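Every protein chain of the complex appears in place save one, which is left out.
For clarity, chains are labelled A and B in written order, and residue numbers in each chain start from 1.
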Amino acid sequence: MPKKVLIVDDEPNIVISIEFLMKREGFATVVAHDGEAALEKVAAERPDLVLLDVMMPRRNGYEVCQMLRANPDYAGLRIIMLTAKGRETEVAKGLALGADAYMTKPFATKDLVAQVRKLLDPAA
Amino acid sequence: MLLQLPVIIGAAFVYLAVLFAIAYYGDKRADAGRSIISHPLVYSLSLGVYCTTWTFYGSVGRAAASGIGFLPVYLGPTLVAALWGTIMLKMLRVSKTYRITSIADLIGSRYGKSQLLAGLVSLIAVIGVVPYIALQLKAIANSFSILTAYPETLARAEPASGMIFTDSGFLITLMLAAFTIVFGTRHLDATERHEGMVAAVAFESVVKLVAFSAVGVFVTWGIYDGFDDIFRRASEVPALFALMTSRDTAATYGSWTALTLLSMSAVMFLPRQFQITVVENVDENHLRRAIWMFPAYLLAINIFVLPIAFGGLIEFGKQGTDTDMFVLTLPMSRDQQWLALLAFVGGLSAGTGMIIVETIALSTMVCNDLVMPLLLRLRMQALERRSDLTWLLLGIRRFSIVSILLLGYLYFRLAGEAYALVSIGLISFSAVAQFAPAIIGGLYWKGATRRGAVAGLMAGFIVWTYTLLLPSFARSGWLPQEFLTQGVFGIELLRPQQLFGLAGLDAITHALFWSMACNIGALIGFSLLGREDAREATQAELFVDVFKHGSGVAGPSFWRGSAQVGDLITLVGRFLGVERARRAFERYAARRGNIGVDQLRADADLVHFTETQLAGAIGSASARVMVASVVKEEALGLDEVMNILDEASQVRAYSQQLEQKSRELEQATTELRAANERLTDLDRLKDDFMSSVTHELRTPLTSIRAFSEILVDNPEMEEDQRQEFLSIITKETVRLTRLVNQVLDMAKLESGRTDWRDERTDLREVIEQAVAATSQLFKDRGAAIELVLPDELPGVMIDGDRFVQVLVNLLGNAVKFVNPGSGHVKVSLTRDDADIVVEVADNGPGILAEDQPKIFEKFRQGGDSLTGKPQGTGLGLPISRQIVEHYGGRLWVESAPEREPGARFIFRLPSSLIALEEEAA
Partner (left out) sequence: MTRSKLTAQRLAALFLAGWMAFNYPLLSLFNLPARVLGVPLLYVYVFAAWGLLIALTAWLVERRKD
């Protein structure tokens, strides 16, 4: 069974590109366009990893991250934060809130794929 | 019958007893530290000591003779009071600072602590004021005899004959002497203040005002039927009708002006006025309020003068009655005995108040500036041996009081009959006016010297004696009448009342002119002639610049020498009493930094302190002599004093500069802090802006980079997908370009570097262009657009392209938010009050009130609260607003989604933009 990745971003074009990349790597994908939807999708689809944008309507990425980490059911869930704001304080904040990795937009597709793989398949 | 001798004497005694009681109570309270006179009203009332029997009885007499001619004597003080905040305050400050306790001390001290000058002033004051005291005694005695002669009233009072002890005037003189001694010389005080006496004097002012007004009310409404009745009846008598205007001659106006000037100086420099205004002043603020309270008192006490005068003239006719006594005789003629008694008490209060204060003031001068200097000079050796001289000082004061009062009595008995009350008073006023040049000059002109002051005073006094005093003696028969008519030695040019042939003026104006001309001329002339010595220069500096130097202790030090602290304490002890001296030095030591008396150093400051203490008790000139006797003084040369003065003024100037600099520095600091805060604010704003810009830039870049990499990495991709991805890249690139353009646009707008190409523009064309530019968007969304444009519209001077941008923005926003398929957008252009209003209304979801301000913020996009991510940069509305505001217009949104759907974006341009030729057409 392929690993499942939830892509959360309010920019449709970014979602399309990430979706393509994840499918190419053989992952199943689920999409959400805002924070609330992301939480619902996590509950419904139980993904293995979330690619989480920060600047979103209806709950930003930090809040979503915090809420996911607060729920013990999602202990194994991996979270990668994606943001256009690349300042160190924001990186630190994301990691402090429990994200496993933090990527700054625009990112190199190779790096994103590598990061996702590393988190989902540590053995590889 | 009420008005019998025992009743009248009894009333007088009871009244004096009440005065004693008030004065006693006032002193007790003062000793207990709870002053009853520390109130501006009490202060102003006590200034009412200016109103003597001259006012109480004499004004009516003067009014009966000359109509309104009695008034300048009260108008002068009213006018000059307006200047008290400047002149009197300076006198007050000088006197408090240097412990000056009399007008003689003030003048002597200013001109180098000159004993000669102080003595001269005292002499002039005594000679000049004794007739004035006599006037009071005369008025009281007159009123007494008129009252006792009731009902055979209305006769001119004759001085009592027979035994001297049955003479009411003499009895009153003795009683007043006792009163003055008890409350004026109870103890020696360095400040010479007498609170009990002031309280009594203030009370007397109330009594005389009440009594006079009571008579006035009785005459006006009791005897007659109001003011108009009195004046109507009087106008029927030709002689009285003539009094209602004054003679329109130069002499009349000249004498009016002269009296005004005379009273101005009198109200400040009469010894009793100086005593009350300056010496007895408790608080400088009281002076400030007396500026209007005192004139108000003068006005109040004068209201009924004319009605009483005319009432009396109608009642008794002009002949055969003493017009000065109408205040008494009018109530008596109508058998109002109580009222007459009240009037008598009122007159008594006016007289006693003046006598008491005047005598205290004069006795201080006589003691400090005439007797003490003589004693110190003649019997120095004998005085040296006495350790306590307070008894001597008090003895001299008491003796002076009795002597002055007896002198007044003597003058009254010998010369008083020849003149009306007012004329005697004016002679005194003229004498006191001689002090004015020396004082005013001394307070404001540093160049006034002792020689100038002595010369001026002497000249003025001699002329006064010759033109006023001697003629009054001639009138009284002490000098041959020829003195008046033919002058000295028969030289007509020297006739005392037409000096050098100056005729046509009344005696007072004539005397005032010549005495002032000589006085001022001599003061200025001699001052400019001779150089001042060091001590004078010092005093001139200290007096003229008293407000700069502050308290004397802090002033520059003009003393150099050596002394023993013990000697100084002993010296003060001899004049103030050992105990009081010890306490004064202890207080001084405490002020110098909480040290004991034995630790004091006999420096310049301590010597100055000693001298000031002594000055309060024996006058500044004598104090200087006494201090000089116990310290070894090195004389300072004039040059040295000048140097010190220069230094002092340099130090002062320097410290002013310093102050100025530190103020500037403080201001600069404040400004810097504010600027810094603004910068920090701007910085934060810029930071937010930059952060937002980067975010907005990174978003399309992310897509572009991702798809480019995908396309590169997956060459075998299907053609359809490849095409889709390429078109996304294109769209994101366009978005990026638009964003970059708008950010640059915004930056230019904000920094004011935008290039505005204003030309005559038809807004209808602008709207049509914008609609054409967005027509594809409308088509895509299936939205309808409606235009409502007027047929005629003046051209406006704007940059048309910019407004196309604005409208494209508004239309773009509108179409973005309407529901696909059912959208409707309406653009209308109207004129409201000549202003041009453009409105873009849509039928979309609308904008909540709390979101409305936000949408005009940069990078705040509408729809944050909606599910869908809006398309746009978040800069459109802020840019549009900037453009509209650049033209003095306004852009805003109106929407109330809870009531009806839709939002209306409206901008309004002021009519001033309308092109000129359009307006003309």
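Please note the rule applied: a residue touches a chain if its C-beta (ideal position, glycine included) is under 8 Å from a C-beta of that chain, and two chains touch if they have at least 3 such contacts.
Since we're looking at a predicted model, the values are computed, not measured.
Participant: Over the full complex, note down every shown chain the hidden chain is touching.
Facilitator: For the complete complex, the undisplayed chain touches B.
Participant: With respect to the chain omitted from the figure, which of B:Ala239, B:Ala296, B:Leu528 or B:Ala590 is a touching residue?
Facilitator: Result: among the candidates, B:Ala296 touches the missing chain.
Participant: Any idea which of B:Phe20, B:Phe231 or B:Trp445 touches the chain not displayed?
Facilitator: For the chain that is not drawn, the touching residue is B:Phe231.
Participant: Which of these, B:Ser95, B:Gln136, B:Thr260 or B:Ser349, touches the one chain of the complex that we don't see?
Facilitator: Within the whole complex, the residue contacting the unshown chain is B:Thr260.
Participant: Which listed residue (B:Ala11, B:Ala30, B:Leu45 or B:Leu71) would be found touching the missing chain in the intact complex?
Facilitator: Candidates B:Ala11, B:Ala30, B:Leu45 or B:Leu71; residue touching the omitted chain: B:Leu71.
Participant: Tell me which of B:Gly10, B:Gly85, B:Gly447 or B:Pro853 is the one touching the absent chain.
Facilitator: With B:Gly10, B:Gly85, B:Gly447 or B:Pro853 as choices, the missing chain is touched by B:Gly85.
Participant: For subunit B, which residues reach the chain that was dropped from this view?
Facilitator: Residue positions of subunit B that touch the missing chain: 67-68, 71-72, 75, 78-83, 85-86, 226-229, 231-232, 235, 241, 244-246, 248, 253, 256-257, 260, 288-289, 291-293, 295-296, 299, 303, 306.
In this text, only the chains that are shown with their structure count from here on.
Participant: Rounded to a whole Å, what is the gap between the Cα centroids of subunit A and subunit B?
Facilitator: 79
Participant: Touching subunit B in the complex: which residues of subunit A?
Facilitator: 10-14, 16-18, 20-21, 24, 33-34, 55, 57-58, 84-87, 104-110
Participant: For the complex, which residues does subunit B have touching subunit A?
Facilitator: Residues 691, 694-696, 698-699, 701-707, 709-710, 713-714, 725, 728, 731-732, 863-867, 869.
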